[in-house]
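Okay, here's the structure, questions in a sec.
A protein chain is absent from this complex, but the other protein chains hold their places.
Order of writing sets the labels: A, B and C. Residues in every chain begin at 1.
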Amino acid sequence: MFAHICTEDFDQQSLYDELLAQSQPTPGAIVTFTGLVRDFNAHGPIEGMSLEHYPGMTEKALLNLLEQATQRFDLAGVGAVHRVGELANFEQIVWVGCGASHRQHAFDAACFIMDTLKQAVPLWKKEYQHGEARWVAVKSSDEHAAMTWLTPSKN
Amino acid sequence: MFAHICTEDFDQQSLYDELLAQSQPTPGAIVTFTGLVRDFNAHGPIEGMSLEHYPGMTEKALLNLLEQATQRFDLAGVGAVHRVGELANFEQIVWVGCGASHRQHAFDAACFIMDTLKQAVPLWKKEYQHGEARWVAVKSSDEHAAMTWLTPSKN
Amino acid sequence: MITIKTFAQIREISGRAELTIKWQADMTVDNLMEQLALQDAAWANAFTGNVLIAVNKTMCNAQQRLNDNDEVAFFPPVTGG
Partner (left out) sequence: MITIKTFAQIREISGRAELTIKWQADMTVDNLMEQLALQDAAWANAFTGNVLIAVNKTMCNAQQRLNDNDEVAFFPPVTGG
């Protein structure tokens, strides 16, 4: 299991290889998700973003999610990477990889991690638009979900 | 859109790059699925397999599936690779990549392609076990599904 | 001429990966299969299980009418992925 927070770009092959090397037993099915910075939001085009995080807690919350996913979906291996700092449009921002014996488990686990990551890992996006920097707002439906996934009992 | 049938192994980074280069517009979400040869079946350990295909029709059926997935899930890009010939345990056998604006669309499309590929693309597995080679059997529930996905009206 | 191709178990049981036979007007895939089964018991055996049919690389059923120069393929349910 691995959770990396990094400022530099990441490589698909290296992460895939790292996931497979750590998986036990060798999984028959590997699903990866990669998110790229979009070049627009609801108000028009953006010119990149910056990502703030809580050093120490971000890694811990991400590992916590991966641990939950492993137990819930019987994963052979799981890993995640999230970029922080300055990011240009179309740069890679997040990667999640799940290996499992059953195809559907690998798909479901990757979905679960992405859904909960967006609610439970301390990361904050600020978008550059029209010469200004604005914090990205959260949907109100996500706010309570964040607490649910992060309650101490889940640790 | 690309569908490759090949005997040689494939590279994760190259396929990811090929998918992204062909996607229009650049997708915010990319999901990949990779399948590896397992080292066992219901009867015990196996010693690899061979895959037979129908040259010409295999590529056509795979492209047909990718076209269906593109329309159904509003994909920005999609690609698939399937190995044929002799494969050792744990070798990469299949890769599917889907790029979309919406995360869930990319996940759903990759699931759809894998589910239907296993029913609608002319490929046949033969496993080596206990010194014999045996054709892999299909679940009867999949047999009718195959016809559904491959009817001429879907072309 | 009709070109016939077979795959996997159908190929092994029939003993013929590919062959051609003379096309006849109003011929259907069903007629073709009957003709092959009458010619050789191996074909009858090959057609015992679940046989999928493709004409010119598109799936179809046994009622499909054949044109001259069609390619007809017989194979078992697929197991890729």
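One rule holds for everything that comes next: a contact is a pair of C-beta atoms (placed from the backbone, for glycine too) under 8 Å apart; a residue touches a chain by one contact, two chains touch by 3 or more.
Quantities reported herein were computed from a predicted structural model and do not represent experimental measurements.
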item	value
Contact list for the unshown chain, restricted to visible chains	A
Of A:Arg38, A:His82 or A:Arg103, the residue in touch with the unshown chain	A:His82
Hidden partner chain, touching residue among A:Leu15, A:Ile46 or A:Val94	A:Val94
Of A:Glu52, A:Asp74 or A:Glu91, the residue in touch with the unshown chain	A:Glu52
Subunit A, residues in touch with the chain not shown (by the definition above)	35, 51-54, 56-57, 60-61, 82, 93-94, 114, 117-126, 135-138, 142-143, 146-147, 150-152, 155
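Simple rule for what comes next: only the chains that are shown with their structure count from here on.
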item	value
Length of the line joining the C-alpha centres of subunit A and subunit C, rounded to whole Å	51
Computed distance of Cα centres, subunit C from subunit B, in Å	25
